[in-house]
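Quick one: the structure is below, and I'll ask about it shortly.
Of the protein chains in this complex, all but one are displayed in their positions.
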Amino acid sequence: MIGLFSYHFDWSVLWRHPYGDLLIQGILTTFHLSFIAWVIAMGLGITMGVFRVMPFWLVRFIGVAFVQVFRNIPFLVQLFFWYFAAPLFLPTSAQKWLHEHLTHYSYWAGVVGLGIYTASRVAEHIRSGLLSIPQDQFRAAYSTGLTTLQTYRYVIVPYAFRIVLPPFTTEFLTCFKNSALTMTIGVMETTYTAYYIDSFTFHGLETTTAASLVYLSISLCIVIFMSFIEKRMLIPGMIVRGK
Amino acid sequence: MDLDVIIRNFEFIIGGLALTFQLALLTVVGGLFMGIVLAMARLSSRPWIYYPATLYIHFFRGLPLILVIFWLYFLFPVVIGRPMGAFSSAIISFIVFEAAYFAEIMRAGMQSVARGQALAAYSSGLTSYQTTYYVLLPQAFRNMVPSLINQTVIIFQDTSLAYVIGLREFLRRVNLVDAREVRSIELYLFAALVYFIICSTGSLISHRLEKKRVGRLFN
Partner (left out) sequence: MIEIKDVSLWYKNFKALDHISTTILKGQTVVLCGPSGSGKSSLLRCINGLEHFQEGEIFIDGVSVQDPKTDIYQLRSTIGMVFQHFELYPHMTVMENITLAPIRVRKKSKKEAEEKAMELLEWVGIPEQALKYPEELSGGQKQRVAIARALAMEPKLMLFDEPTSALDPEMIKDVLDVMMNLAKEGMTMVVVTHEMGFAKAVADEIIFMNEGRIIEKGPAQSFFDNPKNERTRQFLSRILWQIDSRVKVKGSWN
C-alpha cells in the first residue's frame, strides 16, 4: 500500500469547472442512450421473440437467424460494424448527407448497436417465457369458450408477463452497463468521460470511482425494484424466477 | 468487395486470435478457481464469510467490465507504486470480474441438486463431507456445465474489451488494418464471421449438454 500515500486524492475534480459539467453530461448521455436503446430493444426483441414461436417456418427462421447472429458476435464488433462499416453500404450521396447532418453520428451508431444487441437477448427471454407456459393453459381457456384473442389477452399475456419480468429487469441493467462500451466509438458517456478527465488531470481514480458509483446505484435500484415487483406480482405456487 | 485485404493481412489478424485465446483461457482458469471459493463462501452459514462474498459478487455484477478494466488500470499503480502492464492489467481485471459470474453459476448448480438427495445420503449414515463429495458435487457439476460453457463463450467475446487498453488481440488488429486500408465492410464482416463461428460452436456444445442433462435427472 506504499503507493496509496504518495497519491494525492483530489476529489474536487468531480465538481470543479469544467470537469463537473463534463461528468454530468456524460452521466446524462449514459441514461438517455440506454433508454432509447432499451425502447428499440423491447420493440424489436418482442417481435423477434414472438416470430420464433410462430407456426410459419419463414417467420421462425427470421427470428432464429436474428438471435443467433446478434448473440454470437461480440457487442464491440457489432458497434464497430455499425460505426465503420454500415454507412459504406449506403450510396455515396446518403453517406455525404449523413456526414453533414448527423453531428453525433457515434451516438446514433451506439444507440442502434446497443438496441439491436439487447433486442437479440430480449427475444431469447420472450421465447423461453412463451415456451414455459403449459399447453393446458390454452386448452383450459379455449374449453370455456374464449376466443384466441381473449385467451391471449386475459390468460396468456398476464401469465407470460410475470415470467418475463425478472429477466427483463436484469436485461435492462445489462443494457445500461453495455452503454459504457459505446465509448470505443467516441460517445462521451460516463466511462469515457471519466477516462477523458483523467487524461487532463491525472486523477483517474477519483473519476472512475465516481463512474462506478453511478452504475452501482442503478444496479442497486434495479435489485430493489425487482424484489418489490416480485412481492407484488408473485402468485403463490407459481415459479416466477425461472432459469 | 475486396477480399484481398483479408488475405494480405491474414497473418497479422489471425495472430491476434492466439492472444485472444490465451486471454480467454487464463481468464477461465483463474475465474473458475476464484469462482469456486466465492461460491462456497456464498453457501456458508457463517456471516463473516457470507457477506463479503455476496458484496463482492453484487459489486462486480453491477459494473460494466470496461469500467472495471479502467478502474483497476488506475488503481494498481497507486497501490503498487508503479504502472502495470496492459496484459497483466487485462488478465487481472477479467479474472476478478468473471469470477463473480462463475460463482453464481456454481452456487446455483449446487443448490439445484434436489434436497431429497442429501436427506437420502444422510439417512444411510454418510457424513457431510461424504454426502457432498459422492452425491451432491457430481450432480451439481453436471448441472453447471452448460452454463459454465456459456459463460466461457461470453468470456471469449469479452476479451475484445482488452482493446481499450491497447492490447493487440484479434479485434484490435482488425481495427488497425482498417485504419490503414479502410476496407471496413470486408474486415468487420470477417471479424464478425470468425467470432460467430467460434461462439456458435461453443453455444451448440452447451445446448447439447443441456439436453443430455435434462434427460438424465428426471425421476
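Note that the chains take the letters A and B in the order they are written out, and that residue 1 is the start of every chain.
Rule of thumb we're sticking to: a residue touches a chain if its C-beta (ideal position, glycine included) is under 8 Å from a C-beta of that chain, and two chains touch if they have at least 3 such contacts.
Keep in mind it's a predicted model, so treat the numbers as computed, not measured.
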{"item": "Touching partners, among the displayed chains, of the absent chain", "value": "B"}
{"item": "Which residue of B:126, B:154 or B:189 touches the chain not shown here", "value": "B:126"}
{"item": "Interface with the undisplayed chain - residues on chain B", "value": "114, 116-117, 119-127, 130, 134-135, 138-139, 142, 215-219"}
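Convention: only the chains that are shown with their structure count from here on.
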{"item": "Approximate Å spacing (C-alpha centroids) for the pair chain A, chain B", "value": "20"}
{"item": "For the chain B and chain A complex, residues of the former touching the latter", "value": "58-59, 61-64, 66-67, 70-71, 73-75, 77-82, 153, 157-158, 160-161, 163-164, 171, 175, 178, 184-185, 187-189, 191-192, 195-196, 199-200, 203"}
{"item": "Contacting residues of chain A [partner chain B, same complex]", "value": "1-4, 6-7, 68-69, 71-78, 80-81, 84-85, 88-89, 173, 177-181, 183-184, 191, 194-195, 198, 204-205, 208-209, 211-212, 215-216, 218-220, 223"}
